[in-house]
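Quick notes on the structure that follows.
Only a part of the assembly is drawn; its chains keep their places, and the rest are absent.
We just call them A and B in the order they show up, numbering each chain from 1.
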Amino acid sequence: MSIKSYREAVNEAIVQEMRRDETVIIMGEDVKGGMGGSAGVDEAWGGVLGVTKGLVAEFGHDRVLDTPITESGFIGAAAGAAATGLRPVAELMFADFVGVCFDQIFNQAGKFRYMFGGKAVTPLTIRTMYGAGMRAASQHSQCLYPIFTHMPGLKVVLPSSAYEAKGLLIQAIRDDDPVVFFEHKMLYDTTEEVPDEPYTIPFGEANVTREGDDVTIVAFGRMVRFANKVADKLEAEGIGCTVVDPRTTSPLDGDTIIECVEDTGRLVVVDEASPRCNMATDISALVSANAFRALKAPIKMVTPPHTPVPFAPEIEDLYVPSPEKIEAAVREVVGYS
Amino acid sequence: MQLSREELLKAYRDMRLIRDFEERLHVESAAGSIPGFVHLSAGEEASAVGVCMELRKTDCIAATHRGHGHALAKGCDVTSMMKEIFGRRDGMCGGKGGSMHIADLDQGMMGANGIVGGGPPLVCGAALTAKTLKTGGVAVAFFGDGASNQGTVAEAMNLACVWELPVIFCLEDNGYGEATATSFAFRGDQLKRAEGYGMPAVRVNGHDLFEVNEAMREAVERGRNGDGPSFIQCMTHRYYGHFEGDSTAYRAEGEIAKVIEEMDCMMLFRKRVTEASLLEPEQMDEIDAEIAGIIEQAVVDAKASPPPSAADLLTDVYVSY
């Protein structure tokens, strides 16, 4: 056990899985960096934000592959490799780039099993970076996990901390289905205690990070931190918040969410994704269908507005759901009668 | 290189199997027995067979929406395919895929594909597996002239060159993508383009099994030797419409009849092997008869098979959930 950053946790998960299983390979744009470069180095970058540093040194060029800038080409290749015996971990640098390769993800990898009558196994992991906060503007800041969650055949993971990232990524790599693993770029530098040995966190089992009697907050990814912060603050005032981190949106641990709402009678859902057909609506619908009698107040969704992500820091910060907005939502829901 | 008698018989048999399979589907489609879209590959047998006869069972191919021929040439089971196309529970894909999604990974058949240009990236993956696990395997991407313009195909060609993958890109240029002629949808030179990515490229008469096969032998050798990808453009024709039901109003009257008369792949093959006394006509006649029986039986079996059950709707989405 030692303090590790989210970035280190992701890196360690990959390293340990590559040690465990020779069929695990990684690929992506500049996951090494420097190929063909005049400096002649094996690793100039180790990933655009340094997440895959050191891998080539240990595992060599055959298992750590840089790619041309052709996401359909190499994500499709990862899918094809997964269907034929490897266990690839492909990096889609920013989730926003899915627009140039979505077919290979949801129509190919995600459908092999069903459309081939159960005879295909596609142990593919796609790691991708998402979320606002880096002033990267509208084509480098989106969440987009709702559109993956919408697709049958894909599993979708949103680790909310370093500990979660390591356990969930190892699980993703070992999982025999295509998994899309969303790393929030604003979490890379966050740290916490993370076991040194490999461990897995099962998919479809929500993590209840706070327990309280008055309201349930369901939050995803970076929003879990914000929700915990709000819960801690409100506890001092005697407002008890249960915070649920579903960890995976597909499969979704609906049971835990429903149970928590049955206990608290009130629900706030915090989703950093665009507000229409997102996880906030998904969870809200689940709960109002399944915990109707328990609900003492309307469900409150805290999301960004229905706009692209703006560039200027002042308005990007207003775009992202903040602890303040979550707190206000909790107060509103708790105050409802 | 001279093909052995056995190889020749097998090649003829496979071509006949495909032809009869497709012709029967044409009849069954018209009779309304087959649900959904059906794209027939009759006329293009020489490319599927000339290519696949060089492959091992463990070598992989990705096919197209027009994929029956590829699947049969790669060794997929006729009856299982027929049942799938009829939408039956014990079909190759449990009745969930149908004509456009025929696949059998155990035979190295990675799937027909409903997405034009969907296959070539996948094949790069199969080739990467072969390269990584050092199996000596190669992989083939079949794609059409229409597909050849898709960005995914360009990306796959580039990736295969960069990673030096044992991929053979087999462009089946039948002159049309749906109702649009290649002469409209593509103005350049396919070989130049492939060479532009850095791989050797050759154009062959796709009606001539021997020409296709010769090119494929070289390509496979390159692949197995670790010398990277190759490109083969097979000039061919499809005998039926784009899909069953197509009026083919875009084609000049009599065009296909002329092709059949002058360059049908079965006819060319028969001529060549009899003229060179490589096979006896009777041997081929025998095969014809055998295949006719096989197809008939497959259709009978398919029609007698039950459809999937309600429970089948919900299975096979994930390995675990």
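The rule is simple: contacts are C-beta pairs under 8 Å (C-beta built on N, C-alpha and C of every residue); 3 or more make two chains touch, one makes a residue touch a chain.
This structure is a prediction, so every number in the text was calculated from the model and none was measured.
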Worksheet item: What would the formula be if every copy in the file were counted?
Response: A x2, B x2
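The rule is short, and it goes like this: only the chains that are shown with their structure count from here on.
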Discussion item. Can you work out the whole-Å distance between the CA centroids of chain A and chain B?
Written reply: 39
Worksheet, complete the sentence: In the complex, the residues of chain B that touch chain A are 60, 62, 84, 91-97, 101, 103-106, 110-111, 113-115, 118, 120-126, 128-130, 132-133, 151-152, 155-156, 158-159, 162-163, 315-321
Worksheet item: Any idea which chain A residues touch chain B in the complex?
Response: 23, 25, 62-63, 65, 67-68, 70, 72-86, 88, 103-104, 107-108, 112-121, 152-153, 155, 175-177, 203-204, 251
